[in-house]
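With one protein chain removed, the remaining protein chains of the complex are shown where they sit.
Let's look at subunit A:
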Amino acid sequence: MRQLPDGRFVDEAPYDPQASIQTLERRDLDAPNWVLIWRKFKTHRLGLVSGIFLLTAYLLLPFVGFFAPYTANERDEERLYAPPQAIHWFHEGEFVGPFVYPTTAEADLETFQWKFVPDTTRPMPLEFFCRAGSYRLAGLIETDMHLFCAPEGATIFILGSDRLGRDVFSRILYGAQLSLTVGLIGIAVSFSLGILLGSIAGYFGGTTDWIINRVIEILRSLPELPLWLALSAAVPSNWGPVAVFFIISIILGILDWPGLARSVRAKFLALREEEYVRAAEMMGATSGRVIRKHLLPNFMSHLIASATLSIPAMILGETALSFLGLGLRAPAVSWGVMLNDAQNLASIEIYPWTAIPMIPIIIVVLAFNFLGDGLRDSLDPYEH
């Protein structure tokens, strides 16, 4: 800084008036959109953790049979409603490794309940990479290899057993296969319907827009639960569990698309005003091209975020239907089907572990919400 006689200050550092038009102003933003989104998403700790958790969960789905000590419908007639069993490491102050105490069932003549008394003198170490009930790995390879199983003469009910003496822990793992995928199939259906109808409404406007909007409003005004009930009651009862599963996911998807279509339409209306869309129209691009090349890519990320946020609704929907006995039916295993057993208060009071499938539902729904939240926050990576 230099002071001139008239009282003003002038900076003395060298100044280049041609501060080049060739230099990039924001070199950090020179990347495809998804890289920028990922960069921002990484800083959203909760969303990142949830994303990793969900990714791992989905990747493990085909292999749950390996991690479950029992198969889904394997029964132990001796041990109905067995309470959760602890895995111990130390026996009388001595390290043994993971083991269980064998239990024997005794009738309690005062309450007329079975009591399972552990025999704490005989530690029985768990077996690893052992052979037990056979299942299909990834639905293809038949095998009977398990990560761990109960030793001969003992049981391993980590989360207890249910009314028929089936292992709750193993069934939760198997149930995840259906409960988690129902959301994906449902969202695929609702996604395609929502994008198609939402973009038609948003791009063409006028009468088309009016009709689609009224359909959306009518669909949204229908009470959801009775409609689900009616639609699932219409599924023939002689269909196999897989067919029922698909129908249920499609029903959930069909009832979910209006919300998505609305957000697609709103986004379309906003993006249509962007000048690059106008520019493409002035260049002579057809509407199809404008939608495909300019509109869809630019709001796909928004769609993925809103889809992530509506998967939990699907999972809860399946659970609700199955809980009421109208969704999936035994022998299919889902979290909702399992909770069906926990319908009366008395059984929850006496056998609280039958309600444990609620916990994975809560965790998964929360994880999806955190993930969706994180995605939504990182969608606009261009803000300063």
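Throughout what follows, a residue touches a chain if its C-beta (ideal position, glycine included) is under 8 Å from a C-beta of that chain, and two chains touch if they have at least 3 such contacts; residues count from 1.
Note that in this section contacts and distances are computed from a predicted model.
Visitor: Name the absent chain as its UniProt record does, using one of the following: "Cytochrome C", "FtsW/RodA/SpoVE family cell cycle protein", "Peptide/nickel transport system ATP-binding protein" or "Teichoic acid D-alanyltransferase".
Guide: Missing chain, UniProt protein name: "Peptide/nickel transport system ATP-binding protein".
Visitor: Just name the one of A:93, A:153 or A:284 that touches the chain not displayed here.
Guide: Result: among the candidates, A:284 touches the missing chain.
Visitor: Please give every residue of subunit A in contact with the chain that is not shown.
Guide: Counting only subunit A, the missing chain is touched by 1, 4, 6-11, 13, 15, 17, 21-22, 24-33, 274-276, 278-285, 289, 293-294, 297-298, 382.
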